[in-house]
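Of the protein chains in this complex, all but one are displayed in their positions.
Letters A, B and C mark the chains in the order given here, with residues in each chain numbered from 1 onward.
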Amino acid sequence: MFEALQSIIPTVLFYSAPLILTALGGVFSERSGVVNIGLEGLMVMGAFVGIVFNLTFADLFGIWTPWISILVAMVIGSIFSIIHAVASVTFYANQVVSGVAINMLALGIGVYLTKVWYGKGQTDMVDRPFYTMDVPILADIPIIGPIFFEGIYITSYLALILAFVAWYVLYQTPFGLRLRAVGEHPMAADTNGIKVERMRYIAVLLSGAFGGLGGSVFALTIASNFSHATIVGQGFMALAAVIFGKWHPLGAMGAALFFGLAQSLSVVSSGIPLLADIPQVILLIAPYLLTILALAGFIGRADAPRANGVPYLKGGR
Amino acid sequence: MTSNSKHFGLLVPIISVIIGLIAGAIIMLLSGHNPIEGYAALWAGAFGDSYTIGETIRRSTPLILTGLAVAFAFKTGLFNIGAEGQVIVGWLAAVWIGLAIDAPMIIHLPVAILAGAIAGGLWGFLPGLLKAKLGVHEVIITIMMNYIALHVTNAIIRNVLTDQGTTTEPIAGTASLASEWLQSITFYSRIHYGILIALFAAFIMWFIIERTSYGYELKAVGFNRHASNYAGMNVSKNIILSMVIGGGFAGLAGAMEGLGTYGTISVMSGFTNLGFDGIAVALLGANNAFGVILAGLLFGVLKEGAGEMPTTAGVPTELVDIIIALIIFFVASSYIIRWALSRFKKEGK
Amino acid sequence: MEYAIEMLNIRKEFPGIVANDNITIQLQKGEIHALLGENGAGKSTLMNVLFGLYQPEKGEIRVNGKEVHITNPNIANDLGIGMVHQHFMLVEPFTVTQNIVLGSEPTNKLGKIDLAKARNEIQALSDRYGLQVNPDAKISEISVGMQQRVEILKTLYRGAEVLIFDEPTAVLTPQEIKELIEIMRSLIKEGKSIILITHKLKEIMEVCDRCTVIRKGKGIGTVNVSETNTTDLASLMVGREVSFKTEKIVAQPTDTVLQIKDLYVRDARKVDLVKGLDLEVRAGEIVGIAGVDGNGQSELVEAITGLSKARAGSIKVNNKEISNLSPRKITESGVGHIPQDRHKYGLVLDYTIGENIVLQTYYQKPYSKAKVLSYKEIFDKANKIIEEYDVRTPSVYTKARALSGGNQQKAIIGREVDRSPNLLIATQPTRGLDVGAIEFIHQKLIEERDKGRAILLVSFELDEIINVSDRIAVMFDGKVVANVKPEETNEQELGLLMAGSQVNKAGETSQ
Partner (left out) sequence: TETEEEGTDDNSGTETEGAEENTKEATEEEAASGDYKIAMVTDIGGVDDKSFNQSAWEGITAWGEENGLVEDEGYDYAQSNEKADYMPNITRFVRDEYNLVYGIGFELKEDIQTAADQYPDTNFAIVDDTVDASNAVSITFKEHQGSFLVGVAAALKTSTDKLGFVGGVDSPLIKKFESGFIAGAKSVNPDIEVDVQYAESFADAAKGKLIATNMYDSGIDVIYHASGATGNGVFNQAKDIKQNDPEREIWVIGVDRDQHEEGQINDHNVTLTSMVKRVDVAVQDVANRGMNGEFPGGELLEYGIEEDGITFATTNEEAMTEDIITTVEEWQEKLLNGEVEAPKTTEELEAYEDSL
């Protein structure tokens, strides 16, 4: 049991971290009333920027390279997300459609530039990815230490911590109250003097930053390079985590961890006698099936923010 | 005002496409390519000769159908992001019937096509049911269903349709949409009769939505569920029906690939993207059957033509993805275009 | 005289329409100033201009004599202008406190919202003005009356000196209206000034000092309420004579059409709200249901129309059991329904008026043959109804959304009445409408009665109930507690019955 946990939990954490980060972005955006199907594209952008920056500046920044890479990916991610904000906030675009376009655009730009800059469809592997480490002191705690603090990526902790920060911001601060108000009833927020468009821009930009962070963390902990196949569906899983987690930062975190656990189990299972007999395909579809069952069974009535997906026209009805 | 908005309705997509192409040209310039060469290559790749024209039509066929799949659900206020999975199961079912049954063409081909549509419809049924009965977000369920379709289909190909192989045998000739005649006049392109099915499907959609009481109900439910319930419509039934019919169109798109283009189905390492492209097609076509046909053809042209760009002009094919994405943005943000147009008009006066 | 607010020669255009055309309104300090006008006259628009939601094309706004430019609600707030909107501006999943502080939240050093401090301030305000609220309740869980108090607290919390009320009483029960009037009086006592929009002339007479009338976007003038009466006000507003007392002959009821026995209905939270109700409506009579909101009226209507399930009991229409049938079956057995919420239930706003006219009948001949629609038949029908019911719309091809509330309501009534139902249920049919439209609708209901239909009228307007009904059933706590004749009762007595007071002679005499 102990050993099973010790091998599963770190894998769950590294698998889930990019999903958690991206899902947090989704929570911000959707809580403000802007549907974000474009998380996948934001992750693509993050992965692309993270890898390219890492490859280009590894010599300059040394051991700080991965950290600066994810920072830059956050910045570029949020700049990129402005497109979504402009379309869906300023031009009242259908937000789902704009998100789909974001996905196509990010992949198109990423691969196009990779080909133009590197002359091939995928980059080399980076020399400065993130590595796991044992957390000093904490790792020495008996039982808990080895399970939670050995062989862990700091970025995984970053993801968990940011989930709590996001919760605090959304549910304890004026900013969060306003952001949620804008997503529930923008006109009410407007009459209270809250700038609806500005809040939504901020929220979408945050989703860009988190998506960029999630994508670059994925790239620098798991993939190590960038190609058209680096991000294939992780953004959609993050979106699933947003909804599964009822648009709540901690819920989204829980959902992402759950996906990680399901994936991890599907790998570990071959060593567990009972699970080993299950056809491979069942294990492959388990995470998706479980999500559907969970949505249908336990949280069937997840209420989306009421104004989610509805452009706000001043003076409209 | 009404005639004006009709004009706008047409102008917006056209202007969007033009801006998209201009943006593409600028990107080519910035990355050191010659846009004229690039677009010439694109043109040649799509219309260069009878072969490319045949391939362009072939490529448009499933795009029209997935566009209809998304558009139909949209009319009922549902977002069918699951066209992708529905395509896959439709493809599988059609090929399966194509392989398993021995019958004259007049029976075999329709049954195989229908099988594709039914499979896609079933794949739309579950999300529809969950949405109707439990209020579960259809976007998320259809995303999950896409992955399930992919993995289950692969497992079936490997374990049932082949003996651990990756590609099935070709389907029986009696189930094939391919046409030697069509191929021979297009230098052996893979054009097949599916395009007629796609056009017919578009007509069916137009007819159901615009002319029948079913369409009236579907749209009413899409606009206002409470009022539809008040008016005595069965809201759940309509939601499910919409997803099933939408799924059926996507399943047909899969059948086109299975019975027309390939004649087989192979283990897939990733999505076909036909379903996702369908979203773009539906949008550009304003969720209207006729618009979807035009949009499907346009995207077919762009995607087919893209193949020629790297070879002739050295431009990566991804440029076309960028252009398509930009076109979608402009259509979705049509407010800006409408605004600009009305400004333009005012000033003209 | 010192003015708190002056809006001078305001002009506001919308595409294709001038909503406000050279309107002037001057609010004195410490007065309650009524703003009166037909539906679509431009009242809400004018107030939205004052509150900074719209920018006027022309005109000047002065606050305490100084010219100001109110470009957004924040500036209005800073100038001490608060608005209670026609449609409440409350965030439903939030608590009362969160709604009140939203946008000007007190925080502690950690940047966290200081809820304790907020709660105290709200408590102090509500004590001072007699506005009772539960600060921790969610908006979705409190009554409409309390929601309105929250709206008022919102403005006071922001230090409003001038309060704008846009049709505050349209959604309130008589009891709540009384409370609101008290609140307004105490606000004035504390030195605030109020602009009140209402269609209820009686209210104007009761609380207002002066009244500005606008008609079709133009200012007609301002009168002192003490120097006028309701008849004059009405004709000023409409531009013609209006009769208030609906003319009708005595009802001739015949067979029983609706018969309800021992009915129980639950709401969404699985609580019984209708508890063993008995009711009968006969052909040729209008039965009015009087009652304070929340005593089971909505649930009763939903159960009759099939929108929700009856838990127990029987509902018969023409001796046929209809309880728990589908809405379609019930419609087909001859029940018409003018719903309370016309936007939610009555119309598909994105359909054209023509399409809305056949909302229940689209699948029947002649609108549909072998499932194929005949738009010609549909639009022909719609044209007929539009004409007959005076629905003002550019054409039958216009989207329902583009019509004014009154015209939307007329279209619904036309549709429901035209189907010639045996039983017509009208829920709040005149809510939010101007007197002209109200007059028209009342007349239509009586006409239908005279044609031998059974009509069930549910309304919170006691005026309406007394004026239109032939018999009044008073609902309290899920049951009909009294049956009274309108000519033998008055508002005071009805009010007592509605509040559940047991001792009543009127109830007995009417048996």
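Please note the rule applied: contacts are C-beta pairs under 8 Å (C-beta built on N, C-alpha and C of every residue); 3 or more make two chains touch, one makes a residue touch a chain.
Being a predicted model, the structure only gives us computed values, none of them experimental.
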Checklist entry - Which of the visible chains would the unseen chain be in contact with across the whole complex? => result A, B
Next on the checklist: Among A:Gly26, A:Gly110, A:Pro129 or A:Gly214, exactly one should touch the missing chain; which is it?
Outcome noted: A:Pro129
Item to check | Of B:His108, B:His151, B:His192 or B:Arg338, the one touching the omitted chain in the full complex | outcome: B:His151
Next on the checklist: If the hidden chain were put back, which residues of chain B would touch it?
Outcome noted: 49, 51-52, 55, 59, 151, 154, 158, 164-167, 170, 187-190, 261-264, 266-267, 269-270, 272-273, 304, 307-308, 310-311, 317
Checklist entry - When the complex is taken as a whole, what residues of chain A touch the one chain not shown? => result 6-7, 10-11, 14-15, 119-122, 124-125, 127, 129, 131-134, 151, 218, 221-225, 227-230, 232, 234, 263-264, 267-268, 270-271, 280, 284
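In this section, only the chains that are shown with their structure count from here on.
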Next on the checklist: Taking each chain's centre as the mean of its CA atoms, which one is most distant from chain A?
Outcome noted: C
Next on the checklist: I need the chain pair with the most C-beta contacts, please.
Outcome noted: A-B
Checklist entry - Centre to centre, by mean C-alpha position, how many angstrom separate chain A and chain B? => result 28
Checklist outcome for this item: Distance between the CA centroids of chain B and chain C (whole Å) is 47
Item to check | Residues of chain C defined as touching chain B within the complex | outcome: 16, 305, 307, 326-332, 337, 339, 344-351, 355, 359-360, 362-363, 368, 371-373, 397
Next on the checklist: With touch defined as at the start, can you tell me which chain A residues reach chain B in the complex?
Outcome noted: 37, 83, 86-87, 91-94, 96-98, 100-105, 107-109, 111-113, 115-116, 229, 232-233, 236, 239-240, 243-244, 279-281, 284-285, 288-289, 291-292, 295-296, 300-302, 304
Checklist entry - Touching chain A in the complex: which residues of chain C? => result 48, 51, 53-54, 72-74, 77, 83, 85, 88-94, 98-99, 101-105, 107, 111-113, 154, 401
